[in-house]
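All protein chains but one are shown at their positions in the complex.
And then subunit A:
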Amino acid sequence: MAAPLTLLLIVAVTIRAALFRSSLAELIAERVEVVSPITAWKRVVEGLALLDLGVSPYSGDVFHETPLIIYMFHFLVDYAEITFMTFVFGALCVCICFFFIYLSLMPFQFRKQKFALEADRYPMDSLELIRSPKEMYYVPLKVAMFYLLNPFTILSCVAKSTCGLNNAVLALFFLSTIKGNVLLSAIFLCLATYQSIYPITLCAPAMLYFMQRQYIPVNFHRVSFWWFIVQYLFMYLGSLFVLICLSFFLLGSWDYLPSVYGFILSVPDLTPNIGLFWYFFAEMFEHFRLFFLCVFQINVFFYTIPLSIKLKEHPVFLIFMQLAVISIFKSYPTVGDVALYLAFLPVWSHLHRFLRNIFLVSCVLLACSALFPVLWHLWIYAGSANSNFYYAITLLFNVAQILLVSDYFYAFLRREHHLTNGLYLKRKDGSEATLILK
């Protein structure tokens, strides 16, 4: 286990270092799929330059990172190599965190299911669905590989997108949640929220996970349930308050609030990206703009409630679903966000037998990834295509992502159904039954 992991790390670092040294690095850093107006390294450097000129970075509309990030880089930026290393570390950290998540996650999940089996809760023929420790042995390695060797992650890292940092904070949040550290979990979640509002929806799975772990029943009539929620929210909101005040004292003004969060929520920058917002709001009629803006933003947050109700027994899968929903429907998505939830896929390798259209979806995702630069070139440089071409590809890419996520959700629900009802279902007359959603 250690040897292949070391090899993997060496390969991953080599690829990144080679790309970083090559002339491709600048090209990658300009790609709209890889960097968004929030995460672009060029804009961070611009913010630093503004800071050096004595101008507030938030007085303009180029820099949209949070004050903590700018002051952190302000100390680091004199040493280009160190900055590069931080990004490599960012990527590695994410990988390692995943690794730990899984390490800690595995015995827990396994133990729970084993216990349930012994209690005769599961039918005997669903034993097939429960993974043996031998199968699960290589899953951490697969997760690491999926994240580290994913071209999306590599591109994002070489472009020095600050998305890597956000991913690292999120991974630390997963790790501390799985490890059962309530305070750290709240702090890391608050950091992630502070960076880009959307992770606030991860509050729900974190709380569900802790309650499951501490055997607190999810019941609205119990005091212990509410007490825990109040505790967690207090830690979460408290640290958010501290962070926001810290930023205020670092900067000396509240300018950053509209410039960071207003920018995320009101989508003034229509630079093309892989998301759904840019072309929609470029073509929007002015008097409907606010309405659709609200609809699209509520859409991101809204899924939290039904998903938490449906998946209250499975907070880890809920985290995955939330991450996927955020990265599909957020206002400035990049491939780095996609890579984060893709890294979860090996964890759900036991669902593969229930996936319906994984082949089609993965083909579409691959084809779209190849077509992004081609159509961009045709539109922007060659002038032989127009914006609709690029827009069509973003649509297709998002449809494929939606299909992928809903397919995994379907497979997960189906497996749960089989775990309780047995794998080989029979009709009343004894013939083989087919499951349908009703």
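Here is the rule we go by: contacts are C-beta pairs under 8 Å (C-beta built on N, C-alpha and C of every residue); 3 or more make two chains touch, one makes a residue touch a chain; residues count from 1.
The rule is short, and it goes like this: contacts and distances are computed from a predicted model.
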item: Among "Protein YIPF", "Phosphatidylinositol glycan anchor biosynthesis, class T", "MMS19 nucleotide excision repair protein" or "Nucleoporin seh1-like", UniProt-listed name of the chain not shown; value: "Phosphatidylinositol glycan anchor biosynthesis, class T"
item: Listed residues A:L5, A:A25, A:V45 or A:L371, member touching the removed chain; value: A:V45
item: Contact partner of the left-out chain, one of A:Y194, A:Y256 or A:Y279; value: A:Y279
item: Interface with the unshown chain - residue positions in subunit A; value: 30, 32, 42, 45-46, 48-50, 53, 55, 59-62, 268-272, 276, 278-286, 292, 296, 299, 303, 306-307, 310, 325, 328-329, 379-381, 386-388, 391, 395, 398-399, 402-403, 406, 409-410, 413-414, 417, 425, 427, 433-438
